[in-house]
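One structure is given below, represented as structure tokens, and several questions about it will come after.
With one protein chain withheld, the remaining protein chains of the complex are depicted in position.
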Amino acid sequence: MTVKIGVVGTGMIGRDHTRRIQEVLTGAEVVALSDYLPKNAEALQAAHAPDAEIFATGEELIASDSVDAVLVCSTGSTHEAYVLAAIAARKPVFCEKPLATTAEGARRIVEAETATGTRRVQVGFMRRFDRSYNLLKATMEAELGAPLMIHAAHRNPTVPEQYVTPMAIHDTFIHEIDTFRWLLDDDFVSAQVVFPRKTRHAHARVADPQIVLLETSKGVRIDCEIFVNCRYGYDIQCQVVGEDGVATLPEPMAVTTRKDERLSNPILTDWQSRFGAAFDTELQDFIDTVPSGTVGGPSAWDGYVAAISSDACVTAQETGDIVPISLPDRPKLYD
Amino acid sequence: MTVKIGVVGTGMIGRDHTRRIQEVLTGAEVVALSDYLPKNAEALQAAHAPDAEIFATGEELIASDSVDAVLVCSTGSTHEAYVLAAIAARKPVFCEKPLATTAEGARRIVEAETATGTRRVQVGFMRRFDRSYNLLKATMEAELGAPLMIHAAHRNPTVPEQYVTPMAIHDTFIHEIDTFRWLLDDDFVSAQVVFPRKTRHAHARVADPQIVLLETSKGVRIDCEIFVNCRYGYDIQCQVVGEDGVATLPEPMAVTTRKDERLSNPILTDWQSRFGAAFDTELQDFIDTVPSGTVGGPSAWDGYVAAISSDACVTAQETGDIVPISLPDRPKLYD
Amino acid sequence: MTVKIGVVGTGMIGRDHTRRIQEVLTGAEVVALSDYLPKNAEALQAAHAPDAEIFATGEELIASDSVDAVLVCSTGSTHEAYVLAAIAARKPVFCEKPLATTAEGARRIVEAETATGTRRVQVGFMRRFDRSYNLLKATMEAELGAPLMIHAAHRNPTVPEQYVTPMAIHDTFIHEIDTFRWLLDDDFVSAQVVFPRKTRHAHARVADPQIVLLETSKGVRIDCEIFVNCRYGYDIQCQVVGEDGVATLPEPMAVTTRKDERLSNPILTDWQSRFGAAFDTELQDFIDTVPSGTVGGPSAWDGYVAAISSDACVTAQETGDIVPISLPDRPKLYD
Partner (left out) sequence: MTVKIGVVGTGMIGRDHTRRIQEVLTGAEVVALSDYLPKNAEALQAAHAPDAEIFATGEELIASDSVDAVLVCSTGSTHEAYVLAAIAARKPVFCEKPLATTAEGARRIVEAETATGTRRVQVGFMRRFDRSYNLLKATMEAELGAPLMIHAAHRNPTVPEQYVTPMAIHDTFIHEIDTFRWLLDDDFVSAQVVFPRKTRHAHARVADPQIVLLETSKGVRIDCEIFVNCRYGYDIQCQVVGEDGVATLPEPMAVTTRKDERLSNPILTDWQSRFGAAFDTELQDFIDTVPSGTVGGPSAWDGYVAAISSDACVTAQETGDIVPISLPDRPKLYD
């Protein structure tokens, strides 16, 4: 079976996923496109999906009989409505992060999906499909005993002027939020944020760096540096300390040279290079599950919990307090 | 266009390539199978290619109008005939190594292909598609200046009883032969083999380890350890020394742990783990070129030169001499 | 000039320093010993200092004309009195940590020394003399720009039953307290301690691991894991994040092996192996300065600030609060 996919939103990530489905992945083709700027959809059709039909609205695309499954790649504020429409149409839907721009919105999706009794929503937390993180998780489970602490860092070379302090949580740390939950199979009970001396390389409206401190329900303590003007590279670090040992996230593969009085290897400078293969694996995973009628990967529940957790982190940024995090009961659908 | 592929030989590698085409790669499907044991072809059909037709002979499969391109995965002694048949049928053919069991056989393929004026043969030297080697080659070209030396090692944990001394060249070092030529864009002019003290872990009929010393036409000197009972893992090492610096082949990605008084990471133990992704890339590359009517990757000429070079290495094993290697002129087709 | 040294306290560290002066270092000899158990002093005399005179009390030893400089290696509660006696006698004194068991005691030493107008007290914070830390400090100053954060860890394989929660500060973290001040040339303004899930390998009376969070007057944020039952080794980690880059404390020198499917190197298991050379350098530094009449290295002021800072950390352990740290003005003697 070839899965017929409709892509809602043909901006950067929509284009990239369309190219991926058409040229890299197996078992699917893009048959439908829509964008609030029809010109964008047409350009993508021309570039990568000549046989795709262009729909005037995402709702029409989702409703079309020609579409088996939906990719929501539009601007964040529209995600909730499209995902709900896909649930209503009983179609598998892959939604780029965020699942919704508010925890309330995410909750509505969880409720709608729960009401159908079937998992059809996958959220785009691609790190769960990254090879290095999967090696780390396997090592944790095989060798470390109970996890006690995580020391982590999320470093970007630089951010644009429009990137302000709370985006360090909503746009950047949101990936760690999901990743830590997945690595630990655990949820957060509190968050705290401290602000080190600000780097002279940051613009006026962003506090940079920041350190987020999280506590989980099992007592694991996490400290994660967020440093979005570190200049030197795009660098994702994660060290897990367990009762029986310590494991460190592998560095990306690189050639070591001896040259000019240095033993060195290059550091990546953008997230596409770091997680490109994870996007492939993530979307292949979604495609592979569509025929079964139920999807895997990060769920609407995961998206909802991420929203609640990141809201607490933003409150912690604003107040300086240790902010408690409490979650509603998890519906059985997500066990 | 979906490339319709016929697979000749459904042993281990034929099965693996069929699975790869059917489940991992894009743009092709396996439509035909043949094996001298029809039962094997039927088992593979049942497992991975239910729509494939089974042919009684490789020749019939190659001749069939339903087949666009051929994979030769049969036993080595039959490669020459099948590749020649594919050339005669003007069909792209991917041939697992060796291209032929003798340099003479490989020469006949080169002559047949040259006569058609079109490159249709790709040889299964998968390391050219391995990510770590490609990073090394890019680094060499960007940073090292003229290459002067390569220090390399090919280590296996163990080999079975039927693995005897010349197989260290024909089965093991053959990959380095092609890889060094590709990395250096150069050919060998002499070979020498020295035998260190034999490990107590080797069986009686294999001299292990061995060191092969090669000289290229540009004067690059290569020393490569072949150690097929090293016990500790499957380990491929390559360091290139250039006028302006030194570059080392990256190690496979692995999680570093601190545990039990050791800082350590696992070493792979088999070639499938080490080069599995390279097989995917290699075959995808072949598939992608088929529609153009001409293929890329390692050529029949590369297979021929590898055969001449490995024959010289075996002579060097037998004589202890520095054995000169001379190549015929390269046909323009392979420039 | 050979510096004539009197050693007060001939327990483990007194014995070790005596051996060091007699056999490893240059420019000094041990001429006097005292211990509250005379037998200990006699044993040390027999083993390493046959020409040394044994004094009945530390006070008599300090007062003796035969003694140029004093090493205080006795039990912690006696340090203050001996150091004050040495200051009164206008003799250089090297005092093992702690300078005093209370901040008040340390303050009295600072006042007494300040009154003399000359620095004669060196405190035994040996990490300032460790090669790896000095390389780190040099790199910080040359390459990192303003420091923003330090991520650190102090891990021990195991601790005995008498090691209880506050000792994680007074006995273990005290070294980091001085080291961070020295690396950053800065003082702390607040401390917080969080307690991760406890390892099953810790005994009942110690909370293990702990994470200490410090803020400095320049806004540098420090997180330091203290994990004294980590089992796998004695492991001191320190990473400094600056505006222009990140630097990591070198690992101790070790041989990497490829064996048994692991690429690995040994991790040290005790502080003597880790810092043995630093003890040599530290004490040689003291000896070298004695003839000048004024000493360098960690000062009484450093010992006093360490005491104030560690008291705040213990309060932070007890309360869970973010505990402010305020220091008196620094006397000019210590600029």
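For this structure, a couple of remarks:
A, B and C are the chain letters, set down in written order, and residue numbers restart from 1 in every chain.
Following the convention adopted for this analysis, a residue touches a chain if its C-beta (ideal position, glycine included) is under 8 Å from a C-beta of that chain, and two chains touch if they have at least 3 such contacts.
Treat the numbers as computed from the prediction; the structure is a model and nothing was measured.
With respect to the full assembly, the chain omitted from this view is in touch with A, B, C. Considering the full assembly, A:264 is the residue among A:165, A:264, A:281 or A:315 that touches the omitted chain. If you put the hidden chain back, the residue from C:111, C:171, C:244 or C:285 that touches it is C:244.
Per the touch definition above, the residue from A:219, A:233, A:276 or A:331 contacting the chain not shown is A:233. For chain A, the residues touching the absent chain in the complete assembly are 231-233, 235, 251, 254, 258-267, 269. Counting over the whole complex, chain B has residues 145-146, 148-149, 151, 153, 194-201, 209, 211, 213, 215, 218-221, 223, 225, 227, 230-232, 241, 243-246 touching the chain that is not drawn. Those residues of chain C that touch the chain absent from the view are 23-26, 131-132, 135-136, 138-139, 143-144, 244-250, 252-260.
Convention: only the chains that are shown with their structure count from here on.
Taking the mean of the C-alpha atoms as each chain's centre, chain A and chain C sit 45 Å apart. Centroids built from CA atoms put chain B at 38 Å from chain A.
Among the residues of chain A, those in touch with two or more other chains are 244-246.
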